[in-house]
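For chain A:
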Amino acid sequence: MAAPPVLDVQGLAVTYGTLEVCSDVSFSVGRGRSLALIGESGSGKSVTVLAIAGLLGGGGAIARGSVTLEGAEISRLSPKERRRARLMGRRIGMIFQNPSRALDPVYTIGQQLNEALALTGITAKADCRRKGTEWLRHVGLPDPEEALDRYPHQLSGGQRQRAMIAIALASEPEILIADEPTTALDVTIQAQVLNLIRRLQRELNLALVLVTHDFGVVAAMADDVAVMYAGQVVEVGAVADIIRRPVHPYTRALLSSLPTGKPGGRIEALAGSVPTAVDMPSGCRFHPRCGIAEGKCSVTAPRLEPSTYGRLLRCLNAEELRAHAI
Partner candidate 1 sequence: MSHAAQAIAEDIAPRRASRTRKILAALIRQPVGCTALVFLTVILVMALVAPLVSPYDPLFQDRRAILQPPSATHWFGTDDIGRDVFARTLYGARISLFVGLAVVSVTTVIGGLIGLVSGYFGGWIDTIIQRLVEVLDTLPSLVMSLFIAAMLGPSIRNVIIAVTLAQIPRFVRVVRSEMLKVRTHDFVAASRVLGASALRIILTHGVPNLIPTMLVLGSLVFGIAIMTEAALSFLGVGTPPPNPSLGTMLSQGTRFIGIAPWLIVFPGLMLTVSVMALNLIGDALRDVLDPQRQ
Partner candidate 2 sequence: MPAGAVPADTLLTVKDVSVRYPIRRGFFQRVVGHVGAVDGVSFDLKRGETFALVGESGCGKSTLGRAILRIEDLAAGSITSAKETRSFRERARQAQVVFQDPLGSLDPRWTVGSLVAEGIDVHRLARGPERDAMVRTLLSQVELPASAVHKFPHELSGGQQQRVAIARALAMRPELIVLDEATSALDVSVQAQILNLLKDLQVEYGLTYLFVSHDLTVVGQFADRVAVMYLGRIMEMGRASDVLTAPQHPYTRALLASSLKVDAEARIETIPLLTGDVPSLRNPPSGCRFRGRCPVVQPGCASLDFRMTTSGGRQIAACLAHGNS
Partner candidate 3 sequence: AQDSPQSGGMVRINVHAEVPNFDPLASTEFGKHSRLGLALSKLIDWTTGPDIGYGQFVPEPSLAKSWEISEDGLTYTLHLREDVVWQDVAPVSGRPFTAEDVVATFEAMRNGGVQEGLLADVAEITAPDDHTVVLRLNQRNVVLLQNLAHQNMWILPKEAFDGTYDRNTTVIGTGPWIMTTNEPGVATRYERNPTYFGKAEDGTQLPYLDSVEILPITDLNARIMAFRSGQVDIWFGPLNMTQMAAIQKQLPDLNDIRTVSNTQTELYLNPAFEPFSDLRVRQAINMAIDRQALGEVIRGGGELGGVVGPALSAQTLPTDERIALYGTPDAEGARALLAEAGYPDGFSFELTALNYGEEFMREAEWIQQDLAEIGVTAELRMIDKLAGMTLGQEGGFEALFLVMSPFAEADEYLSTHYLPGANRNYSKVDDPELTAMIEEQRTIADPEARQQKLWEIQRYIAENVQTTLPIWASELLHPSHARVHDWRPMMPQGFPSLTEVWVSE
């Protein structure tokens, strides 16, 4: 990670009214790199990426922290300023979890593509068609020319997600954010779509932020991974490294609670469930479920601190653990 990161998030906190649903999220992604944001449901992954993209709705606001895009701070920009800075679409592209719901059902794929193309200055009808066809071909839609005139419901789930990707990329963004882009899809289709995203990311040299709760996806897709728990990033590092040597007790527990696929045998289940913003434990947020929690854990809130191998860790026992793991 020698090059300066394209996207750098530091200590991001998001509130909905008085509820702090996401507090202290930090990670960064470089050009051509892909970072996975993983965590259990409700850990604040979506909120984080929406905050970055400036799409927090319904009373959500960035309370603290910074989001810098190629060195420029964007977290304090108003929607107008964001548009003026051409952040929306043009620099940050976004793919959503459910392609059936993220495409406007009453417009054709082509019409929705055109909106994205308009950002790059392509407005002439013929140009739009040509460029649109090109993008659809790029994402591997069969009959791209014809697909332009199709409505979302006339496509299968996988095709819809491809169209979604084409629309997100048509404005040629620098960063692609994908919020669980394949959770709604079948495994065979998931493989196709993930493959496509990865290929395009490489080709276009994009920075990719991939939100998921599936370690399989992380392993297959990401260079780096940030593990989130209860609105905080608890561990950041290179994917292969973290899978081999998880350090944070939560990361470890998470990995070990995955079924192995080996017949029989109990799974090492992590007891309890993710706390919600209303009943957040004091101190370390994971301590009630942590196997190695000590007295201080319920008192002192740990900070995300650098560790060896470029790893970031949020644990009061970080040093001990690291020694243990290696």
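On how the list was made: all candidates are chains of the complex that A comes from, given by their letters.
Heads up, the rule we're going with is that a residue touches a chain if its C-beta (ideal position, glycine included) is under 8 Å from a C-beta of that chain, and two chains touch if they have at least 3 such contacts; residues count from 1.
Keep in mind that what you see is a predicted model, and the values were worked out from it rather than measured.
Student: Which of the candidates 1, 2 or 3 touches chain A in this complex?
Tutor: Candidate in contact with chain A: 2, the rest do not touch it.
Student: If we count contacts the way the header does, which residues on chain A are in touch with candidate 2 in the complex?
Tutor: Listed in rising order, the residues are 40-41, 156-159, 186-192, 194-195, 198-199, 213-221, 239-241, 243-244, 253-255, 257-271, 273-274.
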